[in-house]
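Only one protein chain is missing; all other protein chains are in place.
We just call them A and B in the order they show up, numbering each chain from 1.
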Amino acid sequence: MDANTYQQTVDQLAPKRPVLRNCFTAFLTGGIICAIGQLISFVYMYFFPFTERTASNPTVATMIFIAMILTGTGYYKKIGQFGGAGSAVPVTGFGNAVISAAIEHKSEGFILGVGANMFKLAGAVIVYGVFSAFIVTLIKTILVNIGGISW
Amino acid sequence: MKNLLMLSIILLLISGCSDSAKISIYHVDDDQEEIEALENVLQDNQKLSEAAGVFFDHQLAVSLQVKPMSKFNKEKIKKSVEKEVQAKFPNHDVFVSSDLKITWELMKIIEERPIEKELEEDLAKLQSLAKEET
Partner (left out) sequence: MKNARTIQFVSKPSIVSTAVAVGPLEKQSPFHPHFDLIYEDERFGQETNEKGHAQLIEETCRLALMKAGLQIPDIDLFLAGDLVNQMTPTNFAARQLTTPFMGMFSACATSVSSLITASFFLESNHMDRILFGAASQHNAVERQFRYPIEYGAQKPPTGQWTVTGAGFGILSHHISGKPFVHSATIGKVIDCECIDPLDMGSAMAPAAFDTIQQHLAQNKGTSYDFVMTGDLGKNGYTILQELIQSSGVSSYLIDNYRDAGAEFYGKDKKFLSGASGAGCSASVYFGPIYAELLAKQWKKVLLVATGALLSPLSFQQGESIPCIAHAVELWME
């Protein structure tokens, strides 16, 4: 059988990812997660001595804690199947990636299992986060030194 | 009918946007002249949605909230307001913040109208809070 003609058959028959629907559910899920985060940061600002700027740290910690509970009880993967990018992009998705890998590799012990594999999925985010921060800073420094812009 | 609906929506949007800022000011010595001067400065800025000010013994604390569409320029607006206020009150120690927490705290002070000593402590606490980094 010819691979090219077969791929055409597959493209015709295979169910497509419902992109529009996925976009909508991702928007909804991401929006709800962010609204919850905003609410938590308001709580920290209202009841504790945190400003808009400093409240983000305890808020992120709380959101990751909630993601941890949801991952451990098995609800986060259901949210993930429904929300897709909406649940993967916020910090809860990062938390889920770390925590799910930690749970998974507990059977191999705490050093070679949990320790070595915890950032199996999330490590990519850290590596390329640091890398792109470096590139952006480099560009900024060059532009400022040339004198094109002021910062 | 459709045109009417569109018109009303546009009107609503415009009126919603051009709402002038809610301003509350508290002066320990109740100097009406100074209150009015500050009120005028804040009122003239179309980008503000909420502002509060507290006068106290040659100190002036001002907090402001900007309208949603101006949030991207929050820092710039804050700086321009700071300059204006400083020009208006050259012999005051001016402190301007656009942080929501500072607005809430100033509103609390204005509602409670505390005596001088408590106010001094409160304002010092606020300023140190605003300086905290992430």
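To be clear about the criterion, a residue touches a chain if its C-beta (ideal position, glycine included) is under 8 Å from a C-beta of that chain, and two chains touch if they have at least 3 such contacts.
Here the structure is a predicted model, which is why all the values come from computation and not from measurement.
Student: Mind giving the shown chains that are in contact with the missing chain?
Tutor: Looking at the complete complex, the unshown chain comes into contact with A.
Student: Among A:Ala14, A:Ile111 or A:Ile135, single out the residue that touches the unshown chain.
Tutor: If we include the chain that is not displayed, A:Ala14 is the one touching it.
Student: Which parts of subunit A face the unshown chain closely enough to count as touching?
Tutor: With respect to the unshown chain, the touching residues of subunit A are 1, 3, 6-7, 9-10, 13-18, 22, 71-72, 74, 76-81, 83-85, 87-88, 93, 96-97, 99-101, 103-105, 107, 120-121.
One rule holds in what follows: only the chains that are shown with their structure count from here on.
Student: Please compute the C-alpha centroid of subunit A, do the same for subunit B, then give the distance between them in whole Å.
Tutor: Subunit A and subunit B have C-alpha centres separated by 36 Å.
Student: Inside the complex, what are the residues of subunit B that reach subunit A?
Tutor: 99-102, 104, 125, 129-130, 132-134
Student: Across the complex, what residues on subunit A touch subunit B?
Tutor: 45-46, 49-57
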